[in-house]
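One protein chain is absent from this view; the other protein chains keep their places.
We just call them A, B and C in the order they show up, numbering each chain from 1.
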Amino acid sequence: MAKKWKEQVTVISQECITEGIYSMWIQTENIALEAVPGQFVSMYTGDGSKLLPRPISICEIDKEKKSLRLVYRVTGEKTGTKQFSQAAAGDCIEVLGPLGNGFPLEEGKGKKAFLIGGGIGVPPILELAKQLDGEKQIIVGYRDTQFLYNEFCQNGTVYVATEDGSAGTRGNVMDAIRANALDAEIIYACGPTPMLRAIKQYAEEKGIVCYISMEERMACGIGACLACVCQSAEKDAHSNVHNKRVCKDGPVFLSTEVEL
Amino acid sequence: MAKKWKEQVTVISQECITEGIYSMWIQTENIALEAVPGQFVSMYTGDGSKLLPRPISICEIDKEKKSLRLVYRVTGEKTGTKQFSQAAAGDCIEVLGPLGNGFPLEEGKGKKAFLIGGGIGVPPILELAKQLDGEKQIIVGYRDTQFLYNEFCQNGTVYVATEDGSAGTRGNVMDAIRANALDAEIIYACGPTPMLRAIKQYAEEKGIVCYISMEERMACGIGACLACVCQSAEKDAHSNVHNKRVCKDGPVFLSTEVEL
Amino acid sequence: MNTTINLAGVELKNPVMTASGTFGSGAEYSEFVDLNRLGAVVTKGVANVPWPGNPTPRIAETHSGMMNAIGLQNPGIDLFCERDIPFLKQYDTKIIVNVCGKTTEEYCEVVERLADEDVDLLEINISCPNVKAGGIAFGQNPQAVEAITREVKKRAKQPIIMKLSPNVTDITEMARAAEAGGADVLSLINTLTGMKIDVHKRAFALANKTGGVSGPAIKPIAVRMVYQVANAVKVPIIGMGGIACAEDAIEFILAGATAVSIGTANFFNPMTTVEVADGIEQYMKQYGFETIDSMVGLVK
Partner (left out) sequence: MNTTINLAGVELKNPVMTASGTFGSGAEYSEFVDLNRLGAVVTKGVANVPWPGNPTPRIAETHSGMMNAIGLQNPGIDLFCERDIPFLKQYDTKIIVNVCGKTTEEYCEVVERLADEDVDLLEINISCPNVKAGGIAFGQNPQAVEAITREVKKRAKQPIIMKLSPNVTDITEMARAAEAGGADVLSLINTLTGMKIDVHKRAFALANKTGGVSGPAIKPIAVRMVYQVANAVKVPIIGMGGIACAEDAIEFILAGATAVSIGTANFFNPMTTVEVADGIEQYMKQYGFETIDSMVGLVK
């Protein structure tokens, strides 16, 4: 079993990278050493009235400095993410991680791959792009403003889709794939459910292996409470029903494993 | 009706003045301008799970700088006062005040007075000592370590009592009064109930006017919820029963007005 | 856009009112909020004679809430009529008098005494222990709820609001009993009975041992009960329990409340009531709601 830790991490730096989206580097003791792309951490607010973890994907891993980059959206005024966005360098935050399975890197080795991120599903694609050893076509979709674009450019060929057409293809990531007549042997994707649904269908039509990273509300984050299930195509060995735990069995699943 | 404000005040400075006792200067907008000795403020923690105010007496008032000094004890590990003690210069705290009636200064004018503080009831005596215009005999009682001693020396003759005998008279403030054969025409006192009870009895025996500042758990801090009552000797005009509100009718009462 | 609501024929300028016992009769909070901005002020419970209430400590903090055992201290109906009603009449807001008692007769006495007073509605707090029934609250037994509602209704000149206790197995049973007894409006929830022990002193935190839990901590339970009651009766509902901002108030309205009361939140933010009134207007603008009624019970 991969090790996990509950740590009091220190904020190294915090930056608002575009409206409402923040990028934070945290100094961990152990978490970064164990982390792989596609895993996430549970962040705790420190406010006694907000007890549940905020699951945030790992955007970048610096093993040497034992630090992690988290890129997250502030979802509202009195939220936990708002609180995180107010943390300054030197402040401490409780973090549990690394959690979940992560993207399988071996499967993609040497292959022509799509790395697809949509909206706030974009961040985990960055560390994946850095670590994946293959022909990387990175397709990122945004509502309007882009973020992390420059970082992606250093790690593959980048295609952008924006809903408002302000950059790249107007539309979603599927529109960008079609507009650029792209193809792939393997797909990795993270983003909103409608996007994942379209990608799953595309992959299955084309017969391509496809890994998708899912989201669900979480309580324990480690597989004990059964809050975060998604429906699985087959009976799951652990649950003995058609449910898989996003926090433990995922968040990354083979598209054929799950129902969307 | 005296004005009150709910303000977002800024911490000017914070200092641990003896083990577990902190001194904090706060920058107010209006509260300090209106404040008189013996009044208090309600401090709010900002933690969504700790909703009630922490009533803290005003220890010093700087009208020019519109600032207040608060001296308070941290009562435990996960408390609101612990949280306040971690605030640094520049941090903001929600404060409601000034609250309560304060010590009557006119009554003591030109008189020989006892200004008595016990334990964490010592702080409000300081501003009283600064503002009272009379012959000031300041008697302060501590369990062990003293605090605010030097400040008091600038404002009257100071007599100390410590329970462990480490300074001044061994015993309580009454022991110090007896040991030094002191007398007075008027008494002002703030401290634990047993001390107030002894002073009330002493004053009534000697026929001296005596003002005591009381404590009780509070919710509203402004007289609306009836949480903080003490028993009054006569039927109270507001409550129509034998109860007075510490937060509004007090915290300072004539010793003969209340039952202890 | 129109924020008025109608409670048993009484028109309130907006659905925001105060929760009994947390706002006195308005005098103290009038330093912080303009009472003219409120739909109604609900007074602290008043009895036929002055009540001294419980010994202190009367309150304790709990996680995201508080516990109180004030014990319904009140100056009695005579002084109340003389002082508190005239104070409130200075303002353009509705006056709702909360009534308490230890026997049906005591409730009725207060209600009759208020018949000729210029108050708009009466709220009957049936969470008080019924001395004749061995101290179990009136509000915990459907027969008792129906009976007291009927007696009060008979004597009341103003429309009556029955205020339900949440310390019951099935709140809809109590709501239906109150409706059957003639209640014009229901309000809920009163506090949930709790207890706190100081482990270092090894003593109860409250002199009364138990107290009523209120504040944000109880909000989910309150919303659930409002939803259940709204689906069980026809009379309008005043929802309360932990409301601290406009979103909270709207949550109750969407669950089925026509109006909302704000209690504990006043203690940590004395401006809550007016902020909620403003926030509801903003919400209506944002989502294009023309009336409060169009939002009541919208989430099914």
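Simple rule for what comes next: a residue touches a chain if its C-beta (ideal position, glycine included) is under 8 Å from a C-beta of that chain, and two chains touch if they have at least 3 such contacts.
Predicted model, so just to flag it, every value in this text is computed and none were measured.
Of the candidate positions A:I12, A:L33 or A:L52, contact with the unshown chain belongs to A:L52. From the options A:Q131, A:T145 or A:S239, the residue with contact to the chain not on display is A:S239. Residue in contact with the omitted chain (choice from C:A19, C:A183 or C:V213): C:V213. The omitted chain makes contact with chain C at the following residues, 62-65, 67, 136, 140, 167-170, 192-197, 199, 202-204, 210-211, 213, 215-221, 223-224, 227, 242, 247, 250-251, 254-255, 283, 298-299. Touch with the hidden chain on the side of chain B covers residues 48-49, 78.
Seen from chain A, the chain kept out of the figure touches residues 1, 3-4, 6, 44, 48-53, 96, 216-230, 238-243, 248.
One rule holds in what follows: only the chains that are shown with their structure count from here on.
Put simply, the chain farthest from chain C by mean CA position is A.
If you average the CA atoms of chain A and of chain C, the two centres end up 47 Å from each other. Each of residues 48-49 in chain A touches at least two other chains. The set of chain C residues that touch two or more partner chains comprises 63-64, 216.
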